[in-house]
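Report on the following structure.
The complex is shown incomplete by one protein chain, all other protein chains being positioned as in the whole.
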């Protein structure tokens, strides 16, 4: 099956040219978002990510800035002319997101939230559908089908690791899912090595492996001060680390273009 | 930790006396629901279950009768004087359910749907929280905490199997979760051998094992004609099978009472 | 399929009467083995277990007493008139075991050690075949078939937990495997809650669940001073705890007999 290409603002995902997506786990403040956006643009990142509605295991953890975070994302995407992707966890979060972001993310914990998927099928906005960490590839493609069936075929998939018995990584990046989901589903696939591994020290080999397996892009978490992040600090890159890794990945992506 | 007891209509879950919950996977028609309710009451079942909003892997599978199904449940629970439990998949399905059912179920696929959990914490109705097939026991207890934190502590947990590599059962019933969730969470725990195994031929040993491990009740799927069920037929009991199994389980529950 | 019964010394496994097996993870000394054997016999345990050849993840952990341990087992089984089961890890450990023990155990890590299985098919000694923590039920039955094919049909299976994502238990006791292996393989099945859970605090509900699911016996680890055990101390019962738990299990087994 041929892989469709999906337009996100001025960026094409799935058009043969790899795409870098980066940003903080959670939007924490305007200042923080600006710092990251500036660094991201400078490093060659094409799309900014940042969470406003955060699904957290414990109700006592930081839950995100909510609608306020969306407004910060909107402001920064205009200031830096970079498209933005952000997660929604419920149907009533879609409407406030539409005017503020360029792409809506469905997180791993909501891959089976069928009413949410159907509602996203009825809006005019591309969707980044993360694989549930315990979902088979077939269930993932079926979840995409819930969106497409309602009329929105601008779906991009994101492989972010599955739950296994291995404790040295937070999840296990299922690299085989990249060619299989592209080949059998026809969707572009982004690889998220930050969530898959939960460890900074192997982000580069995992990102390179993702590209080698055919991924249409890589999504990375970055934070101005990872040790003080309100969520997911352990796996976030610092800004200098992002610049360095983005440089290497862009070089490899450029090589890939020349080859094919 | 002592296990709290939760009142569902005239039935107490967690009070030391085991409870049988049974019913069809999906509500299909009034006639079908009546047939099952009559058989259930006669067999000693205390609570009737039945799905109106059905989470299905494929968007092309039967999705449930929706609000119409709720009205059928309401009618039948009055006719047979038996409390009813039914699943909601989204916040906007809670309101129509409140007047029609005695307990609201959160399904395995929605255990991480935090907005839904929080909304259920703000209603005056007991909640049956199924364990996600991908969720650790700790995450399950944290999900319950999302409900309790908002003010509703009438939470009952349901162990329904986790996803493993074993292919001879649909999921793997995690029997250890029964004592652990009771001991460390203080919630009553129901065991659902139908979904855990996906096979009729081992429902009885699994249900007996659940009770022996301390479960406060057993939930079973039943259908007047399992081979023609619109969903989950393969694991549903026929009505005569339900009568027979319920009889055995009730006898065992009665023995358990005498012992303690 | 009818479950065959297997004779181990003067004890019958699979004959309808539940059997208790207990003993230390590793044989550490004659004195320790005697203390346990005396307590075991007094508590109603039918078979003594104890490891002489110990499979340990690290080459730097205690590896067992080897042949010396076998001699201690032989001495104690005669002194206390109780049959003994002990593990072999290699073909050349079978011969020295034959004169010292009444049943030979294949551990979880060796369930796929086909030359070992075939060799055990050619000796006149019952075999206790533990399920690999990575093995499907079908692979387990196939491993048993390696033994039976060579002429030794005195095989007893032991479910000891499979590896999953759940971290609160060392492994996940697959309770469904008990009825499935008995029904589809025709072998008696022992449940080992000590290895399955790795925690003392849920041994009783797991053992009771095992019996309720149809297990032909329960195997428990015991140590005179669990906190000083050379291996697996965290999951071992103390001697008073064994006496108490064995008493409860024997009562339940006796009830089971009366019922059927």
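Per-chain numbering from 1; labels A, B and C assigned in written order.
Convention: a contact is a pair of C-beta atoms (placed from the backbone, for glycine too) under 8 Å apart; a residue touches a chain by one contact, two chains touch by 3 or more.
Fair warning: this is a prediction, and the values are worked out from it, not measured in the lab.
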| item | value |
| --- | --- |
| Residue in contact with the excluded chain [from C:16, C:115, C:151 or C:247] | C:115 |
| Contact partner of the left-out chain, one of A:70, A:196 or A:253 | A:196 |
| Residue of C:163, C:182, C:200 or C:223 in touch with the missing chain, whole complex considered | C:163 |
| Omitted-chain contact residue, chosen from A:23, A:210 or A:226 | A:210 |
| Interface with the unshown chain - residue positions in subunit B | 163-165, 167 |
| Positions on subunit C contacted by the hidden chain, ascending | 55-60, 89-93, 109-110, 112-116, 118, 132-134, 138-139, 142, 145-146, 149, 163 |
| Subunit A residues touching the omitted chain (full complex) | 134, 136-138, 162, 164-169, 172-180, 183, 196-197, 201-202, 205-206, 208-214, 252, 255 |
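Here, only the chains that are shown with their structure count from here on.
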| item | value |
| --- | --- |
| Copy pair subunit A, subunit B: interface residue numbering same or different (half cut) | same |
| Chain whose mean Cα position lies farthest from subunit C | A |
| Whole-Å gap separating subunit A and subunit C, where each centre is the average of the chain's CA atoms | 48 |
| Cα-centroid distance, subunit A relative to subunit B, in whole angstrom | 35 |
| Residues of subunit B whose C-beta touches two or more other chains | 134, 138 |
